[in-house]
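Pasting a structure here, questions to come.
In this view, the complex is presented without one of its protein chains, the others remaining in place.
Chain lettering (A and B) follows the sequence in which the chains are written, and residue indices restart at 1 in each chain.
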Amino acid sequence: MTASQIFFLLFASATLVAAYLVVTVRNLIHAALWLVASLLGIASIFVLLDASFMATVEIVLYIGAIAILIVFAVMLTRRVMEDVGPQRTNTWWFGAILAILFFASASTLIWLTQWPTLPEGDVGNTVLILGKSLVDPSKYVVPFEIASVLLIVALIGSIAVALPSKQSE
Amino acid sequence: MAHEWIFIGIILLFGTIFAAVPLVVNTIVAPKKPNVLKNETYECGMETVGDTWIQFKVQYYIFSLVFVIFDVEIVFLFPWAVAYKQLPFFAVVEGVIFIVILAGGLLYAWRKGALDWV
Partner (left out) sequence: MPEVRLGDLLVSLYDLFGWGLSEIGLNPSVVSILQKLVAAFILTNFCLLTPLLTIWLERKVSARFQDRLGPNRVGPFGLFQGFADIVKLITKEDITPAGADKTVFNIGPVIAVASVVGIWAVIPFASTMVGTDINVGILYSVAVGAIGTLAIMMGGWASNNKYALLGSFRTVAQLVSYEVPMIIALLIPTLLAGSMSMNTIVQEQQVWFVVAAPIAALLFLISSIAEVGRAPFDLLEAESEIVAGFHVEYTGMKFGVWMLAEFLHAFTICALTAVVFLGGWRGPWVDQYPLLGVVYFLTKTYFVSMIMLWIRVTVPRVRIDQMNDLNWKFLVPLSLVALVVTALVDKSIPVDFSIGSRSLILFLANMVIVVATLLVLRGISRKEQAAQSELQAEVNSI
């Protein structure tokens, strides 16, 4: 077993444990913090995959922005410390079946797909290649611009939902 | 590539240990004489009224929402900026269009009053 395999097992199991704690811990803030831990684990797996850019983006966006938003939303809600209700609903078995089905189909897909593999050795500056293909008309320029529009839609939507309307004041 | 991150892993580990050591020394060296009054929540001498985790203004939340959107957009621009020197003019213009759409979102939030502190 090579060092990177050992590290992969280490990070992957840490991610899984943290992810498990996210859904089982009763304190909501603790759950959000475990989510951060599991996202950090994913970032370190990206590092092992030589995807430095993806790893930093994972930290900047998911921990620096989205996790903070989640922690913050939890802080805004009342009585997070007093969550003593049951952790399962009556239809938990339905959710479990759905989860198993999803897991089975996803893993079959992953198993059957012919994944493109990286060429051996140095592939050059991956960020540079990514940047070029993002604005290359024959590659991803349309998704790139659409992403911008999509984010504006998200912005408008979130403002419409979160901003208290003037009539209600 | 990944080996470049070994140093970062080591230094994060050292940073954690070095920050934790003074705290441990503190717990060993310092006196421990807790009493009920001392352990109370500090509010300039007044007694705390009600729960700490009370509801605060939703205003704070809107700013973090706007921030998340902007953060995602800017991260998209980093690969573009790295490739900038080797891009033809029209590719740079594509990036500029991306930024202009972003600015349009900012203008919308501004006009809507989402950026005002009330």
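Quick note on the criterion: a contact is a pair of C-beta atoms (placed from the backbone, for glycine too) under 8 Å apart; a residue touches a chain by one contact, two chains touch by 3 or more.
Predicted, not measured: the structure shown is a model, and the values here were computed from it.
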{"item": "Option touching the unshown chain, where A:Ile68, A:Ala147 or A:Ala162 are the choices", "value": "A:Ile68"}
{"item": "In chain B, positions touching the absent partner", "value": "4-8, 10-12, 14-16, 18-20, 22-23, 25-27, 29-34, 36, 38-44, 48, 52-54, 56, 59-60, 63-64, 66-67, 70-71, 74-75, 77-78, 81-87, 89, 92-93, 95-96, 99-100, 102-103, 106, 109-110, 115-117"}
{"item": "Hidden partner chain, residues of chain A it touches", "value": "3, 27, 29-30, 33, 36, 52-53, 55-57, 59-60, 63-65, 67-68, 71-72, 75, 125-127"}
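Convention: only the chains that are shown with their structure count from here on.
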{"item": "Centre-of-Cα separation between chain B and chain A, whole angstrom", "value": "17"}
{"item": "Chain B-facing residues of chain A, complex", "value": "4, 47-50, 52-53, 55, 57, 60-61, 64-66, 68-69, 72-73, 75-81, 125, 127-128, 130-132, 134-136, 141, 144-145, 147-149, 151-152, 154-156, 158-159, 162-164"}
{"item": "Complex interface listing, chain B residues touching chain A", "value": "1-2, 4-5, 51, 53-56, 58, 60-62, 64-69, 71-73, 75-76, 78-84, 86-87, 91-92, 94-95, 97-98, 101-102, 104-105, 108-109, 112-114"}
